[in-house]
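Of the protein chains in this complex, one is absent; all others appear in place.
Residue numbering begins at 1 within each chain, and the chains themselves are lettered A and B in the order written.
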Amino acid sequence: MSGHSNYEPKTGIERWLDTRLPVVRLAYDSMIDFPTPKNLNYWWTFGGILAVCLAIQIVTGIVLAMHYVPHVDHAFASVERIMRDVNYGWLIRYMHANGASMFFIAVYIHILRGLYYGSYKAPREVLWILGCVIYLLMMATAFMGYVLPWGQMSFHGAVVITNLFGALPIVGEAITTWLWGGFAVDNPTLNRFFSLHYLLPFMIAGVVGLHIWALHVPGNNNPTGVNVKSKEDTVPFHPYYTVKDGFAIVVFLILFATFVFYNPNALGHADNYIPGNPLVTPAHIVPEWYFLPFYAILRAVPDKLGGVLLMFGAIAVLFVLPWLDTSKVRSMRYRPTAKLYFLIFVVTCLVLGYCGGQLPDDHVIPGLSTFRLFDADLNSFVWLSRIATLYYFAYFLIVLPILGLTETPLPQPESISSPVLSHPANAPAGAAASPEKRG
Amino acid sequence: MADTVAGANPDTHAAGDDPNRRDFIHIAAAAAAGGAVVGLAWPFIDQMNPSGDTLALASVEFDLTKVAEGQQVTIKWRGKPLFIRNRTGAEIAQAVKDDGASMPDPQRDEDRHKPGKAQWLVLVGTCTHLGCVPTFGGGDYGGWFCPCHGSHYDVSGRIRKGPAPKNLQVPEYTFLSDTKVKVG
Partner (left out) sequence: MLRKGIALAALGLAVLSAPAAYAAGGALPPKHVEFSFEGPFGKFDQAQLQRGYKVYREVCSSCHSMNLMYFRNLGQKGGPFYDAKYPNPNDNPYVKTIAAEYQVKDIDSETGDVIDRPGTSADKFPNPFPNEAAARASNGGALPPDLSVMAKARHHGPQYIYSILTGYKNPPAGLKVSPGQHYNPYMNGDVTAAWSGPHDKVPPGGFIAMAPPLAAGQVTFDDGTKSTIEQQAKDVAAFISWASEPKMEERKAFGMAAMIYLIIFAGLLYASYRRIWRNVAH
């Protein structure tokens, strides 16, 4: 909760600085003294993890930019030069490439946490929307970054995505030419993508600052969804959550390290080690894994403009989520029906991701030909994508609005500290048993 | 945590139970964090050091038969000019004679070439004043003359007159054979 600051400058320099620019006070109030709910579980560590991911990407990125050459004739070779000749270049490059994937793993978990625990609900709507903005900026940054090595996937991925804008009526063609800086994806496109790829992460950092500010006004949500009632419900951020976040970050870094050191190309695509060639299209163009669900939605619609609109719509619907969910109860811990629909939603996202990586006409169940429905066999990935896309939108536009009005939630605890009702599994009639960590 | 009174919060000033006290484990964890930062810092610093392909051009081999007596050949070495001069007998004698003369950076001629190879001077062709390339044979001492601010070098490459503080630098080099040197 934003409130009175307890910071007392100890030394002369601190006092001098505090009256001129209270940065130490700001740091103290936000990261040391900040009252944080004492019941946060590990799903709450991903904010800190994301901050570390952003820092890693910026530092490795700036260093890579010292050696990378953003010209179509030299880009591919300059990346390989980094891998071979620059001291520790291989480490920095693999950290940056795998760091992007880790960034998205963390952001998806962070978003799912928000969905499950109702962190988007009042009074945190702006916090949620800022998060959606960060997500959009991340996607733009990652897309442009992937183009830079100028491999086959880089090049043809750029062709596909920039061609999407051609679907817009009237202005589409002009916009696409403007994006390209020419008649096709070529050197001007690469150069501007490099410039913007360098710029956007600093925009992300700025919006992250706003995101944390918007968080600190109401304070953190917590697994019960119940507001903080008193000081008793909180602990100071340091050392309780600095150390807990630190532990979670190191565990995350262990996962990161297994990719960087032992399987650095697992999350990429082999075709991107073939230098980009405008005259040869790879057999199966796929975006990076973190874009696969949106790729599936795009291809689910037989119409080009429809696909583009629905794909952007899938992200747009997130922005208005705070107003779609009508439930008065924040946390799905106390919404057993919603929990079920949420679980299906998560599976749907995974299914969409899987479909995005397959050929649309391939059979889902191998060898089984059923009947043709409109433009494809029913047992095809394109139909599975359509069903999954339908549920994706239904979850936000139908399920959440209706469920909030019709469901019967479980009883919520009085407060974070009240031990008995903190967890629905504990029977109210029993003794004050030690709360197990659940849900 | 089974052993707490319901609703208890840590009283950070309770004697003997303060999580902020410097317990060993916290110091160890903080030290490990510091170690990780330092350990990871090195690759990021080292990547700015010359890379493999730059170091590959760090040494160059040169065939001395290309340089006629009394002449000089200039080649590019590590991005800078390198003078390889084939001195005549008279020039060597003059250089040795001037060993005792007063000069800003006194040095004997025999310390500026390889033993038994007084004929060959290998020097970095950058004026030690502000980095211009001195011209061959100019100046009052028959060595080199730097047109930028008027530094005069003698036939041993020593600064004799003008603003340059030091003699022309002798790089690390070896004779691979009588007719081949490796510089760098």
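Convention: a residue touches a chain if its C-beta (ideal position, glycine included) is under 8 Å from a C-beta of that chain, and two chains touch if they have at least 3 such contacts.
All values reported here derive from a predicted model rather than from experimental measurement.
> Quick one: which of A:Ala316, A:Val346 or A:Leu368 touches the chain that's been left out?
Within the whole complex, the residue contacting the unshown chain is A:Val346.
> Can you tell me which of A:Gly99, A:Gly246 or A:Pro409 touches the chain that was removed from the display?
That would be A:Gly246, which touches the missing chain.
> With respect to the chain omitted from the figure, which of A:Ile274, A:Leu305 or A:Val320 is a touching residue?
Considering all chains, including the one not shown, the answer is A:Ile274.
> I'm checking contacts with the chain that's been left out. Which of A:Tyr7, A:Trp90 or A:Phe393 qualifies?
The one listed residue touching the chain not shown is A:Trp90.
> Name every residue on subunit A in touch with the hidden partner chain.
Residues touching the hidden chain, for subunit A, are 38-39, 41-43, 77, 80-81, 83-84, 90-91, 94, 109, 235, 239-240, 243-244, 246-247, 250-251, 253-254, 257-258, 260-262, 264-266, 270-271, 273-275, 283-284, 286, 289, 292, 333, 343, 346-347, 350, 353-354, 357-359, 362, 417, 419, 435, 437-439.
> Please give every residue of subunit B in contact with the chain that is not shown.
Per the touch rule, subunit B residues meeting the hidden chain are 1, 4-10, 17, 19, 23, 25-26, 28-29, 32-33, 35-36, 39, 52-53, 55-59, 61, 75.
The rule we apply is simple: only the chains that are shown with their structure count from here on.
> Would you mind pulling out the distance in Å between where the CA atoms of subunit A average out and where those of subunit B do?
One centre to the other, that is 48 Å.
> What residues on subunit B touch subunit A, complex-wise?
1-2, 4, 6-7, 9-10, 12, 19-20, 26, 29, 33, 43-44, 46-49, 51-54
> Show which residues of subunit A lie in contact with subunit B when the two form their complex.
38, 59, 63, 66-67, 81, 84-89, 91-92, 231-232, 235-236, 239-240, 243, 246, 417-419, 432, 434
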